[in-house]
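Note that one protein chain is taken out, while the other chains of the complex remain in position.
Here the chain labels run A, B and C in written order, and each chain numbers its own residues starting at 1.
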Amino acid sequence: MTSNSRPEHLGKTLRGKPVTLLEAISEALFEEMERDSSVFLMGEDIGVYGGAFKVTRGFLDHFGAERVIDTPISEAGFTGAAAGAAHMGLRPVVEMQFMDFISPAYDVITNYLATSRYRGSGSVPVVVRGPVGGGNRGGPFHSQNVEMAFFHTPGLKIVYPSTAYDAKGLMKAAIRDDDPVIFEEHKSLYRAPHLREVLPAEDYVVPLGKARRAREGGDATIVTYGAMVHASLEAAAVLEKDDGVEIEVLDLRTLLPLDDAAIAESVKKTGRLLVVHEDTRTGGIAGEIAMRVSEQAFEWLDAPILRVTAIDSPVPYAGGLEDYFLPRVSDIVTTCRYLTGY
Amino acid sequence: MTSNSRPEHLGKTLRGKPVTLLEAISEALFEEMERDSSVFLMGEDIGVYGGAFKVTRGFLDHFGAERVIDTPISEAGFTGAAAGAAHMGLRPVVEMQFMDFISPAYDVITNYLATSRYRGSGSVPVVVRGPVGGGNRGGPFHSQNVEMAFFHTPGLKIVYPSTAYDAKGLMKAAIRDDDPVIFEEHKSLYRAPHLREVLPAEDYVVPLGKARRAREGGDATIVTYGAMVHASLEAAAVLEKDDGVEIEVLDLRTLLPLDDAAIAESVKKTGRLLVVHEDTRTGGIAGEIAMRVSEQAFEWLDAPILRVTAIDSPVPYAGGLEDYFLPRVSDIVTTCRYLTGY
Amino acid sequence: MAGRDDPVDLYRALALHRAAATRLKSLREQGQVPAATRCGLGYEAVSAGAARALRTADDSTGDVIAPTPDNPGAFFVFGGTPLEFFRQRLARDSAPGRGREPGMCPTDFERGLAGPAALPGTMVEVMAGITLAFRLRGQDRVGLVFSGEDETSTSAWHEGINFAAAQRCPLIVVVQAGTEASIGAHTRARDFGQKAAGYGVASASVDGGDVLAVHGAVLAAAERARSGKGTTLVEARGCPASRRVHRAARTGEGRHPDENSPDPVARCRARVVGERIARASDLDEVERGARSEVRAACEQALGESSPAEERALGGVYGGDPGTPPWYRLEPPARGLAPASTT
Partner (left out) sequence: MAGRDDPVDLYRALALHRAAATRLKSLREQGQVPAATRCGLGYEAVSAGAARALRTADDSTGDVIAPTPDNPGAFFVFGGTPLEFFRQRLARDSAPGRGREPGMCPTDFERGLAGPAALPGTMVEVMAGITLAFRLRGQDRVGLVFSGEDETSTSAWHEGINFAAAQRCPLIVVVQAGTEASIGAHTRARDFGQKAAGYGVASASVDGGDVLAVHGAVLAAAERARSGKGTTLVEARGCPASRRVHRAARTGEGRHPDENSPDPVARCRARVVGERIARASDLDEVERGARSEVRAACEQALGESSPAEERALGGVYGGDPGTPPWYRLEPPARGLAPASTT
């Protein structure tokens, strides 16, 4: 019972209309499912209900219940099943209703999916995607960023887009990639009006593992990703206007593998590095970046590598607490001033 | 049916005899259970069988089945149950048969145990302990180091001793601590003859969060922990003899909270830092250390911060592969030479 | 309490639950609490009936319950107040959880209140441990955990009940199930009571809309538990079905399958009045009392303030609240001259 025409709300790009980051992801999933019959979806409430954030609205009607599978609350079970289906040549895309719920699947992802190729069981082309991030008053279990749970696991890739264009192109690249990919989608970017973009009508991918220069500048480098790209660009605009300094902003897009060549190149130009991540501080990705820069560009550093991050605590529920917990544009501005004045 | 006298094999320290690191841990558990009736043990095969590594041999006979509980293969279940028992005033010590098996408990540890205090459910004095580390031909699922799975989680503490003295004192401190503690015990140190030590007969603790200077030196600092302390000391001896350079070796003992004051102090003295960890490279603890040193002692650095680590892959099974995978003394020597000659 | 409960007291508990749930629903509609907040309408009978079958106390000697957000009635029976309820939900500074988390039930072990939960199933594990502690200490106490229907699919639920069964913990697991027709595609189980046999525990199945039936089943389970016979699974059928089914059934503006199920409060009322245990006017009085208590509590909580932002700091570890590294309070590079631009 699948119809052939594309549902109205998934055809904006075809009609030359701008799309949100969420719509870009929906379009990517839809187009990949159209392109390749081995692509299918699993997750909680993704079918009839269209997903908690409506990313898969209309998919069940179009593709049918065999390609849009509603699952039990068994994140480990259906992620492990995704690996099995992948072994048989399918390309499952698994939705975590909130990415926080990936934690019960930690075992199967790190021990099975990530190691399968190495152990001789073949590649596991599974994408595990879902909403992440704070600022939505979701409290400790509906607001997490999960990259650091997986960043240390060889065999995984981690993607975290900040624009609609990248979200669509990276999702397509992730689905076509033969390795398991964790794909993080920031909730506050999903429907952000200023991120609406007219996307190319033709098929395109954004390759995994390549950072993007979101802003050019010579006075200091900010390395960041996800929602913090926009906070960093805001800070950079303030600094240009008020201080006359030019901050380069690098959007990682893929966290694993890390594009350390792009980071080193920028640091060699500016001599100053600030890492900004929304995730909590200790053990955040800033550390690995600092280490790689030390290994690859120590001589070019004119100031300490610094970071702006969330506080080391669970994500609080009350609005005031959460706002204080999260990194702020003013924190980025202050720290950049410190660096450029160093 | 508990007898009152201490089993023969658990009385070595009382008799002034040297103990292995494993025996030091057994003594710590035994003495804490004697001292405090709220301390009890849970784990797979820890009772009748005495544990896969025999850490709890004799405990069942002495303390009875209510304090030495054999569990199903349910790492999440019994770790969550430990949290519940802790809420009721008990102090559970949970054994993971191999620490690799902690992964099914990742959810309950990071989301429940670590956040309980913050969320107002009170402290959770649970110790999760077990054997870690490679070099034993255990392959990918019996050789892991697990610190980086938890290092990013506020609310947890992580301990990783390298000597019998520390193992005993840190275990006692961990059991008495009100926060959840992950306690890693390296298998290749368990019975290493050269680590046998005569321990103080009286009760002592080694405070959590304090690093130990394992070797003094002014030419470069190695920050390390666990089995790599001994590899680093070996390398330092080679460097003293062959190159006449003095390497300071800092044994972290506790990874979380990190003793960054001790690290900064040593780096300010030597100006050179090498981090050595047995765990895989990307996203390893070296990153956080590099970041903190950059924040706290950048001006004192005379050379890039470098690291010696395992390869970014699962732990291989075949002996030759595993030996190549693990960091070697010669790697440490080479990298120190690079640093001191920089 | 033992034996048959006073129906008017039961009715009072139902009425308080209903009043609080109704009020919370309108707060939700006004956007004062997040849209996803669960209220518990329709869960009056299972909540109050189960909780009133247990022993309450405020000095850590009574039974312990772990309610879901659908069980405010159970929270009130155990001494939770409407004021605490609204403070918690509105994330007030005065809330027991101090605005840090959105759960309905703040933990207070003295009163026998365990919560808030983390992910689904977790509290089954935690309650297994709480009741293990009762058994180990020879206390005459039982624990009860409320669970959803699809929650039985989670790994935590499975490992928790299996552990409780293996250890003969005095635990009651109440599965709040829908009607058979409403069970979703997430399971093939048609009878959640059948799960009990697979764990070797007793079970009972009752109408979850019938407060006396629930009360009786839990009373019997509690007696079993107190007499050392271990864990019981109580299936409460006909609870307002899964929000997941709800979602499924709502599409196309269809009716929810359970919308016709009889109102548990009205059912109890009809019975109490019909059996001439009390007059309708007495029950009206009870209801009015509940509503006004709830209204006053809600008004008070609405007038109270949210936590100050600095409250986001601390509470993660015991001891010195300054332990976690925090970047706004200290200069980024200690010991260095402050940057010229700041």
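Convention: a contact is a pair of C-beta atoms (placed from the backbone, for glycine too) under 8 Å apart; a residue touches a chain by one contact, two chains touch by 3 or more.
Bear in mind that the values here come from a model prediction, so they are computed numbers and not experimental data.
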item	value
Shown chains that the omitted chain touches within the full complex	A, B, C
Touching the absent chain when the full complex is considered, from B:34, B:66 or B:312	B:312
Candidates A:257, A:319 or A:341 - the one touching the absent chain	A:257
Candidate in contact with the missing chain, chosen from A:10, A:33 or A:108	A:108
Contact partner of the left-out chain, one of B:45, B:246 or B:265	B:45
Sole residue of C:198, C:262 or C:319 that reaches the chain not shown, by the stated touch rule	C:198
Sites on subunit B contacted by the missing partner chain, in the whole complex	44-45, 47-49, 70-74, 76-77, 100-101, 103-104, 137-141, 243, 281-282, 304, 306-309, 311-314, 316-325, 331, 334-335, 337-342
Positions on subunit C contacted by the hidden chain, ascending	153-156, 158-159, 162, 165-166, 168, 185-191, 194-201, 230
Interface residues of subunit A (partner: the chain not displayed)	40, 66-67, 69, 71-72, 74-90, 92, 104, 107-108, 111-112, 115, 117-123, 154-155, 157, 177-179, 257, 260, 292, 295-299
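Basically, only the chains that are shown with their structure count from here on.
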item	value
Most distant chain from subunit C, judged by the mean position of its C-alpha atoms	B
Geometric centre distance via CA averages, subunit C-subunit A, whole Å	34
Where subunit A and subunit B are represented by their mean Cα positions, the distance between them in whole Å	33
Separation of mean Cα positions, subunit C and subunit B [Å, integer]	38
Touching two or more other chains - residue numbers and ranges from subunit A	76, 100, 103-104, 140-141, 282, 304, 306-307, 312-314
Set of subunit C residues in contact with two or more other chains	97, 100-101, 118-119, 155-156, 315-316, 324-325, 332-333, 336
